[in-house]
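Below is one structure, written out as structure tokens, with a few remarks after it.
Heads up, one of the protein chains got dropped from this complex, but the rest are sitting where they should.
What follows is subunit A.
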Amino acid sequence: MAVTCQLFRVICGRELGQIWAPAILCQTCCQFSHPCKAANQPNAKSYPRWHLSRAYGTSAARPTYYLTPPQVNSILKANEYSFKVPEFDGKNLSSVMGFDSNQLPANAPIEDRRSAATCLQTRGMLYGVFDGHAGCACAQALSERLFYYIAVSLLPHETRVELENAVESGRPLQPILQWHKHPNDYFSREASHLYFSSLRTYWQELLDLSTAGEQPDVAEALVNAFKRLDNDISLEAQVGDANAFLHYWVLRVAFSGATACVAHVDGNDLHIANTGDGRAVLGVQEADGSFSALTLSNDHNAQNEAEVRRVRAEHPRAEAKTVVKQDRLLGLLMPFRAFGDVKFKWSIELQRRVLESGPDQLHENEHAKFIPPNYHTPPYLTAEPEIIRHRLRPQDRFLVLGSDGLWETLHRQEVVRIVGEYLTGVHQQQPITVGGYKVTLGQMQGLLQERKARISSTFEDQNAATHLIRHAVGSNEFGTVDHERLSKMLSLPEELARMYRDDITVIIVQFNPHVIGAQQK
């Protein structure tokens, strides 16, 4: 521990002083007993990325043992989940064949979350990847709540009336969502009541605004749901709760942050709502069988010039230099849009007031009182998503939703190629023809055995997301999975892992080209 602390200090140099994330925002209370570790809990979004990752061979903390292939597999497969959708469920044809999802932690505990659900009162399926920072609380809340907000926004007026009547009269509710959850994806029981009442308030307001026979627009519904949930998170933190634990929890949610990348698929209609630097990429199969990537979201970070312009335009000219500094918002935050993160949204007074009235744990940590520098005209941050609508075509074979941990290790074109080849099977592997070349039997055998080895690594995974993560973590410079490298990356000690890789979360949704083709006509 001491060694890594030391190492960390040396490497991070003076930036250590800029840590704003209050240690209290970390998930478990026991961490308070060890301030050193707490202070070093790396914050995903607020540090400059460590790009030394490929040079781990010289690291002082070089692991001395290797994992066996089964051990590697058990780590990679611990969080994998697959769901197959029947092509015809008795009512509707499904354009989605199923999805695979998986996540690989780098932070301990992991700060990424994922959700997948089928809308029961309306049509369509929802998928979301949430990348938390400064703790996982906000991402956790999103994974539980956001789809309900979206589903409620999508409900026609009549259904909302029915829903309200049912709650009013104490009748059991028709379920709105059918969740597709991995056993490790938990819902917090304590907060459910609070969440429900906020949700109910939302649909009551929607009831007042809508009229009978009105069909909500999907894009509009998504924007409303995103903004409303962020607003509710903020309000709940301001209001607090009589229950000390809950009060503390809502504060943790509000003071931590999360990006969200959500896909809504209904028949041939695909909507992507993105807030932050998660990304949605469509795998398109070309006529020649190869795959190309079609990105369906824009990253909200400093690399996106439009975003930089937007952020600068929202604040006085005097702040132009400070509002985006070192490619970060206010020099601190990588994503330019996010849920939670009230430190970038509330006024300084509001932050002080809430912290003072908050539970004792907040006072004990000085970082909680940290206010971002050059904080003049809040809010600096919004949760409003950017919506991209896409009409699915038969050549659109799959959609990859991933947290930035995936996209920074693999290029999107590479991601689409790996997934595409996996899903279509080895048959798509370019067949060998000798043609007029001079090839000896020995050379051919070597080539074939190499190809076979490649195929067998493909078939180690039953889950496309696992397969993709295996490549993301274990690919060597030749683009093939190198067991040694994979083993090293996965056996990094907890406190080092985050320096070499980020949490990776992947959802791969596979489309049914026949259904899509039929619906197109």
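As a working rule, a residue touches a chain if its C-beta (ideal position, glycine included) is under 8 Å from a C-beta of that chain, and two chains touch if they have at least 3 such contacts; residues count from 1.
Keep this in mind: contacts and distances are computed from a predicted model.
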| item | value |
| --- | --- |
| Candidate names "Pyruvate dehydrogenase phosphatase regulatory subunit, mitochondrial", "Large ribosomal subunit protein uL15m", "Gamma-secretase subunit APH-1" or "Myelin protein P0"; UniProt protein name, chain not shown | "Pyruvate dehydrogenase phosphatase regulatory subunit, mitochondrial" |
| Given A:215, A:449, A:462 or A:480, the one touching the chain that is not displayed | A:449 |
| Option from A:242, A:287 or A:441 whose C-beta touches the chain left out | A:441 |
| For subunit A, residues in touch with the removed chain | 426, 429, 431-434, 438-442, 444-445, 448-449, 451-452, 455 |
